[in-house]
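The structure appears below as structure tokens.
A single protein chain has been omitted from the complex, and every remaining protein chain is retained in its original position.
Right, subunit A next:
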Amino acid sequence: MNGKSCVRCGNKAQLKRPKTGELICKECFFVVFETEVHETITSSNLFSRGERVAIAASGGKDSTVLAHIMKVLNDRHDYGLELFLLSIDEGITGYRDDSLESVKRNKEEYQLPLEIVSYEQLYGWTMDAIVAQIGMKNNCTFCGVFRRQALDRGCELLKVDKMVTGHNADDVAETVLMNVLRGDIARLQRCVAIVTHDESGGYIPRAKPFKYTYEKEIVMYAYFKKLDYFSTECIYSPNAYRGFARELIKDLERVRPQCIVDIIRSAETFQFDTVNIRKQVISRCEKCAYISSQKICRACVFLEGLNSGKAKLSVFESEGKTQKSKARRVEEEEKVERSKVSILNADW
């Protein structure tokens, strides 16, 4: 093996950085990786001193590295944050129970308090029970809607000011492409924001400290630091995480790795015609008070269906039952389709 040298220190290089093409050694990689995340945090003013911050922790690679780095940077740069781990237990035997074990090890290692919110306690249903009733077809839609709300409930319990998620540059670039391909301008504008929140303050702001961090570097960092993470797919959505947009991004990355950050930068610099972006009117669900653009939020609609044993009907056909024109119905069905895709992407 011939040795190439690190551009920073001259020692043996061990990694080629996808963003810059630089060759770098392991020790220098740790420094630049951590420094860049710190710079993202400070230049975007992600946090204020004294804030309570929940780390959405799934036990997977991104959130495991995120928990590690948040702890390291908070200590090193004295952000003055109070950090918490927040996990959702969907109730999926052989998947979530194993990944929660990995979160529990993180809790011990980083000495962070852990809150686990389960679908069973929140909704009275585990995903196992839901799948037993409705089958494998739309279960990811249920799960995505429930998870989003469960994370917010967890944040309420922890009384945090913010939540951070492990979304990385590859995830953001993928979402940009999906929104371009769907012509979803409102989401396209929102998906590159480093912090998302709604104006009414309805849910806790969510921040992405890894917005510019490549997946390759996150995995390399975990590998070199020997961080313990869980990497099995959800048994109910084999490969669902890998849509065609992801495939395309990975192919492009192999040819020109910079494309990932370029896609993000492009979307950040787009000028949006705000007149044509229809603002959603946000109100509160009449049943559970969760923010919703409808009178009853989607989680409650799902639950009603599940509890009455007619889940399939309630979710995908109830809207069509009332007398609406066919065109309107088609439009709504499309909306459901679109939101299904976006829910897959909205996962951490």
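Here is the rule we use: contacts are C-beta pairs under 8 Å (C-beta built on N, C-alpha and C of every residue); 3 or more make two chains touch, one makes a residue touch a chain; residues count from 1.
Rule of thumb we're sticking to: contacts and distances are computed from a predicted model.
When the listed names "Ubiquitin-related modifier 1 homolog", "Antagonist of mitotic exit network protein 1", "Geranylgeranyl transferase type-2 subunit beta" or "Cytochrome c oxidase subunit 5B, mitochondrial-like" are checked against UniProt, the chain not shown comes out as "Ubiquitin-related modifier 1 homolog".
Here one chain is not drawn; of A:Lys107, A:Lys162, A:Arg187 or A:Lys216, the residue touching it is A:Lys216. In the complete complex, the hidden chain is touched by one of A:Gly91, A:Gly144 or A:Gly166, namely A:Gly166. The omitted chain makes contact with subunit A at the following residues, 1-2, 4, 12-16, 23, 26, 58, 60-63, 166-168, 171, 215-216, 218-220, 223-224, 231-234, 241-242, 250-251, 253-254, 347-348.
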